[in-house]
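Since the structure comes first, as structure tokens, the remarks are kept for the end.
Omission of a single protein chain aside, the complex is shown with its protein chains in their original locations.
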Amino acid sequence: MPKVEMANATDVVLKVENLKKFFPVRKGVFSRAKSFLHAVDDISFEIKRGEVLALVGESGCGKTTTGKTLVKLYEPTGGKIKFLDRDVTDLRSDVDKKWFHSKSQMIFQDPFESLNPRKTIFDIVSEPMNIQNKGNLKYREEKTMEILKRVGISPPNAFLWRYPHELSGGQRQRVAIARALVMNPEFVVADEPTSMLDVSIRTQVMKLMMDLISDMNMSFLYITHDFAVARYMSDYISVMYLGKMVEYGKTEEIIQNPLHPYTKALISSVPVPDPEFKRKSIQIKGGIGKAIDPLPRCRFYDRCLLAMDICAKKEPPLLDVGSGHKVACFLYDKKEK
Amino acid sequence: MSNTTEEMTASSEVFESPFKIKLKLMWRAFKENWKIFSESKIGMLGFWIVIIFAVAGFIVYPILASTVWKSTSLSSMVSYNPVTGYDFTIASNPAPPSLTHLLGTDPLGRDILAQLLYSTPREFALGIIAALITVFLGTTIGTISAFYGGVVDTFFMRLADLTLLFPFIPFLIVISGMMTVNLFMLALILGVLSGFGGITIILRSQAMIVKVKPFIESAKVSGASNPYIIVNHIIPNIMPLSFLYMMFNVTGAIFSEAVLSFFGLLNIRMSWGLMIYTADTAGYIVGTNIGTYWWLWLPPGAAITLICGAFYFIGRGLDEVVNPRLRRR
Partner (left out) sequence: MKPILEVENLKMYYSTKLGYVKAVDGISFVLNEGESLGLVGESGCGKTTTSMAIMRLLAENAEILSGHIYFKGKDLLKLNNEEMNKVRWAGISMIFQAAMNSLNPVYKVGDQIIEAIITHEPNVTFEEARERVVNLYKLVGLDPKRIDNYPHEYSGGMKQRAIIAMSLSCNPDMIIADEPTTALDVIVQDMILKEMSRIQKKLNMSMIYISHDIAVIAEVAEKIGIMYAGKLVELSDSVTIFKRPAHPYTIGLMSSFPSVKGEKKELVTIPGEPPNLLNAPDSCRFAPRCPFATKECLEKEPPYEEIEPNHFIACFHPQNLRKQVNEYAKG
């Protein structure tokens, strides 16, 4: 995608082409689904080794669904997922499944719910190895201690046999990170991993993740609603709106120079910790809806103050407006203008 | 906490087997839960009643039977055998409580206290076997039903509805007419029947809550299979509730047994229900006889009430362990 630093093909860890995920909307229990919620509708991107892509958007924009589809918690409705040059859209054989699940992981939002309350920290962190049948008990224990130490749970042996409820929120999220990274995954989806944490703990966990990403050379998909967090965590930002990717580009580029009216509105709404700074927030109409059987037009049409006639007729394509900055808006489409 | 941590730190060089640590953790969890349970007055009341009955049935009765109540060849005139005994020294039966028969004798001249104590272990066995079967079935079906959903779920839930609407006692009456039902058979029937019923619905809804937790997704992302998730994540999280309902089921089973024996439908040697049945069929629980021959029905009746109540109270106490929201700060 960003043509500038296209090195060689093996550097691309994850390549997503036209990914779609629709959920049937049922009226009654026995009636067949006639309409579909287009949670993720035709999005494409790629993540290279060691790179972090942030998916940013409001709740209900399909960012979590995208993440969960990529780690195969959901089966995609359409499109292709290529992982390390292998097509993993359909994983049939057990060998393929095992290979994929040992190399991809997910970190969840709520550290209070993502750890089984009846398991010890050792059980939780070593579980991926347990499921994948990797190494003997001694190997697993060593590995667990090593990764716990790495995420800042120290001394690890004092925590190994504790239960999640004995840990603070920050420690739990560290344990969740340790669990995700214990098998050295190539690709990790992090779904708002810091949004439930307190400010001072949040920065610690963000820094920890940044260190780990560069140390372990992982590819990261960072899902967040917070542009400020995305700015610090990611190399690239992709803004989603009702299942569509509306803007994509280098993080600083998006923050400093947003193009899509929605991105502009979002960034201008982020409160700034400076009482003297008077933000000019860009107003948009109404609230976010639901993409149930959407019409073939710009999904942002109803809320956009700059909407043109063409926006109601066609869906704007995601076009490169220079140096890898892509935007799906007819305002920047020279052909249509 | 501190104990295990210190031990762990001390033995970090020597690799301690996780099995041993798990046992220690279980012991620790048991102690913590016991502390919470012991703060529930009603739970402790139930616990002590059960202990008293257990001591009486499992310890006191065998001792008495082999010493004081032992029928020797010469003095076999006084027999305390709960089923076949007969005291020839008494002119007319039933006899009111006396020094030789602390709770009197029944219409057939048998010692009431001996009958009462003899029945106790059997009541326990019946209640616990039935409850174990119920909980095993309820947990398994509830979890599978919740996890797989769809047709499986619909099938088991409709089955549960049927079971709930099922006329239990008439069914048992018919069954006992068709075949000889002994205590073990009864436990089996009661266990299986209630295993498909209400408890399944409750445990299923609990499993539904657990099923959507992120730690289940977390396991799936690591490639866990469905059976793995059910056994390792869902069942451990609904176990406390299963255990709680097991206590309530003990009550139900003992109660059903009492009802059936009262109608004389069971092929058993002796039970509390049967004691009342004996008194009833001989016409001692009719009209003014109730007051006069109180020792015939009061001891077994009280025993049934107490033990059923006790297991229910234990359940209430456990409820506070399982549902932290009920706990007072």
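So that you can tell them apart, the chains are marked A and B in the order they are listed, and the count of residues begins at 1 in each.
The rule is simple: contacts are C-beta pairs under 8 Å (C-beta built on N, C-alpha and C of every residue); 3 or more make two chains touch, one makes a residue touch a chain.
From a predicted model like this one, the values you see are computed outputs, not experimental measurements.
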Original post:
Looking at the whole complex, which of A:87, A:142, A:198 or A:293 touches the chain that is not displayed?
Top reply: A:198
**OP:** Can you work out which residue in A:73, A:137 or A:270 touches the chain that's missing from view?
**Re:** A:270
Subject >> Residues in chain A touching the chain absent from view >> reply: 58-59, 168, 170-171, 198-204, 206-207, 225-229, 231-232, 252, 255, 265-277, 281, 284, 287-288
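Throughout what follows, only the chains that are shown with their structure count from here on.
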Subject >> chain A-chain B separation of Cα centroids, rounded to whole Å >> reply: 51
Subject >> Of all residues in chain A, those that touch chain B in their complex >> reply: 68, 71-73, 97-98, 100-102, 104-106, 108-110, 113-120, 122, 127-128, 131-132, 137-138, 141, 155, 157-158, 160-162, 166, 176, 179, 183
**OP:** Would you mind writing out the residues of chain B in touch with chain A in their complex?
**Re:** 1, 4-5, 8-9, 12, 15, 18, 21, 25, 213-215, 217-224, 228, 233, 236-237
